[in-house]
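Every protein chain except one is present and positioned as in the full complex.
And then chain A:
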Amino acid sequence: MTTVARPPATGESLSIQNVVKKFGDFTALGGVSLEVPSGEFFTLLGPSGCGKTTLLRIIAGLEVPTEGRVVLLGKDITPLPANQRPVNTVFQSYALFPHLSVWENIAFGLKSRRMDKAEVERRVKYGLEILQLERFKDRLPHQLSGGQRQRVALARALVNEPQVLLLDEPMSALDAKLRAEVQVQLRRLQQQLGLTFILVTHDQDEAMAVSDRIALMRMGHLEQVGTPDEVYERPRTRYAAEFLGAANLIKGLRLPMGFEASFGKLALNRTPPWDEGYVAIRPERVRLSEVEPRQNGLRVRVREAVYRGAYQEVWLETRRARASDELRESLSSSAMASSSLETRRARASDELRESLSSSAMASSSLEPCDIRVRTAPHPTFQAGQELWAELPADALVVLDE
């Protein structure tokens, strides 16, 4: 096991200050500011087109920002071209030089700076070693597998001892199993070297697995920045709640230290800042039981339970609060009629969430909503079963928007 002390935090290694990037009429980045301390594994997470790759390219010097500054270790590097920045990139396509051997590829950034021969030898050897590429040093890129190519790309960047290593979706070309493996290796490598890594990805699992901190991006701005558990446990917006994993979004009206949803009143740890808004709860935080819990209990019926091996996913049908009990009869019968269709859609969880939230958007009245629960695989639940669900106050997150 490697136990390498991380370098002492020397404050902000990289500072992005109010960066704006426009391509013609299109604004790719609308004023982004970020501080990344040295030695941190920082991830830019977001869907395609959110500006994460553009931001990475601006840090690399491959794009020039329309406005704003990039400051590295106190030095403004905004005007420096890519080939003069102490920053290296692992490209999504790896961009290995197809006519050069693995050894030559790794040596490229050293030779281009006319580094002395012995030093080139030493560093390439080191690069081959830490990424276990010694056996392949004479091969050409097309003679390597995807995973090996990715390691060459990493070694080629790392031997330059960059202040910041940029990784542009480096795992998107690998299959799922290898990807999980590489994530662990990448994290280990970063800790071993104590370097600042900035990763771009659209894969939230990957972001959670490797990062010290995550910046969730949306349409050219930062939606939320924080440690993986902060962003996951305390999403600030509906977008953040939905992008990172599954979430139940419950619409409701403000009450002191609580809110009122379609199915009744729930206690919260704080008073919501809005009059009408959303509260989120992760599927795994909902507790199911046969007996009524002390607080925030709901009487629910299982609409559907899907066994997934390691866990089971349960969709619970909630009921309207008592005042409108008569109305419920007609509502639930119409819900039953569409339930087989709904069942099929439920499997594509994203679609379900979308349809739920869009239907919630459509009308301002509080519609009864399904609650999705992730729970232990045993005992298995049956459709139609009635039971209690507890939405603990500390698991309910009040969303700002």
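Points worth noting:
What we mean here is this: a residue touches a chain if its C-beta (ideal position, glycine included) is under 8 Å from a C-beta of that chain, and two chains touch if they have at least 3 such contacts; residues count from 1.
Assume contacts and distances are computed from a predicted model.
Hidden chain, UniProt protein name from the list "Alpha-D-ribose 1-methylphosphonate 5-phosphate C-P lyase", "NAD(P)/FAD-dependent oxidoreductase", "Spermidine/putrescine ABC transporter permease" or "Iron uptake protein": "Spermidine/putrescine ABC transporter permease".
Which of A:82, A:178, A:267 or A:383 touches the hidden chain is settled by the complete complex: it is A:82.
Interface note for the absent chain: among A:15, A:38, A:54 or A:160, the touching residue is A:160.
When you scan A:14, A:32, A:60 or A:302 for touch with the missing chain, the hit is A:60. Along chain A, the points of touch with the absent chain fall at residues 60-62, 81-84, 87-89, 91, 93, 95-99, 108-109, 112-113, 156-157, 160.
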